[in-house]
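Yeah, one chain of the complex is gone here, protein chain that is, but the others are all in their spots.
Coming up: subunit A.
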Amino acid sequence: MDILRFATAGSVDDGKSTLIGRLLYDSKAIFEDQLEAVERTSRDRGTEYTDLSLLTDGLRAEREQGITIDVAYRYFATPRRKFIIADTPGHIQYTRNMVTGASTADLAIILIDARKGVLEQSRRHAFLTSLLRVPHLVLAVNKMDLVDYSQERFEEIREEFTAFASKLNVSDLTFIPISALNGDNVVSRSQNTPWYLGTSLLHHLENVHIASDRNLTDVRFPVQYVIRPQRANDHAFHDYRGYAGQVAGGVLKPGDEVVHLPSGLTTRIASIDTFDGPVEEAFPPMSVTLRFEDDIDISRGDMIARPNNQPHVAQELEAMVCWMADGIKLTPRSKLSIKHTTRTARALVRDLHYRLDVNTLHRDEEATSLGLNEIGRVSLRITQPLFVDDYARNRQTGGFILVDEATNGTVGAGMVLDAS
């Protein structure tokens, strides 16, 4: 059994909560006491149906205002897979939350109301999904029961969305006609859509191939922590020096020749250690400890790669940045703390090239700042070299966060472009 992380986008009106509620309920991830609590609250408020959004709206303010404020994580499992849902709100702070939820997602589900078709909001969600390079996208055309399960309507929506998606970086796009309320094509295929030859949504989630979404080509090992045992009576490990980290790309094996950055020195992997014994291979997302044949001065923030396949060593970066702070703006000359893999440095915004309208994809080159939930292309100068790849090639070595040095808040998320 492996794990599929997926993000859901859409508003309550699109039936998103109903869909999540149904997936959780049908996979027995909702428990009786949770359902009872929701039924009780629905009754107290005079709602006639059981409001499944109450299951996901965990904070008092959310329940009081009937809105979702923050990304909520939900869990369910079938015999085939464990699922982690990043449930992102449709209305409030959509960009910031959707970017957060999408950053770790293998797949995104965008819900569309079959009666309303592709809305501005759907295009926005699709754009953010592609910006964050979520490898798989599902367009769930919901409320098919309200359009008499019309194949014609479904095809219309499919054509319109496909045309829009061709402008984006979407590699795997699947359309599924569903009714979350009635359960059509959610868990099993529906009799009501005999013209639909694809699989149910859950079947798709269980079977979509994600193993090759990881980058197994470019060896990248950001050094996270140096392990030097200092137990006085432990002679076996007296001279032990291991470099711990989580593999961000490629497959490492003992004996492989590797290069250390920033020094550029080469050595070979002597051993790949874990608590459970040495292993013959390490690949994403394993957390392991490497030992090398030669004594090289290596510390946190350094990178291990292959001599003939190295990341870019960059102090000047081009990136798309999503700004997430209320109050503070990103402007040229902004100075921020930047965290990229295990390395933290300072960044200066040299230039803001344009601000992107996430609804129309129009580039506003006159823009002088980025505010909350705005996305733009920037040039950064970094105080020390970072070892980066294009975000499109590797999300781990292409993504970074920006932190405000005064408030310590996480104010921006960045994706490296044109690393060269």
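The definition used in the following text is that a residue touches a chain if its C-beta (ideal position, glycine included) is under 8 Å from a C-beta of that chain, and two chains touch if they have at least 3 such contacts; residues count from 1.
One rule holds in what follows: contacts and distances are computed from a predicted model.
Enquirer: Suppose you had to identify the omitted chain by its UniProt name; would it be "Phosphate ABC transporter substrate-binding protein", "ABC-2 type transport system permease protein", "Sulfate adenylyltransferase subunit 2" or "Class E sortase"?
Expert: "Sulfate adenylyltransferase subunit 2"
Enquirer: Pick out which of A:Asp70, A:Asp145, A:Glu206 or A:Asp357 touches the chain that's been left out of the picture.
Expert: Selected residue, touching the omitted chain: A:Asp70.
Enquirer: Of the residues in subunit A, which ones touch the absent chain?
Expert: Subunit A touches the chain not shown through residues 1-3, 28, 31-34, 37, 41, 55-61, 63, 69-75, 77, 81-82, 84, 96-97, 99-100, 103-104, 211-212, 214, 216, 224-225, 227-231, 234, 236-237, 240, 242, 244-246, 251, 273-276, 279-281, 283, 285-287, 289, 300, 324, 337, 339-340, 342, 395-396, 399-401, 403, 408-410, 413.
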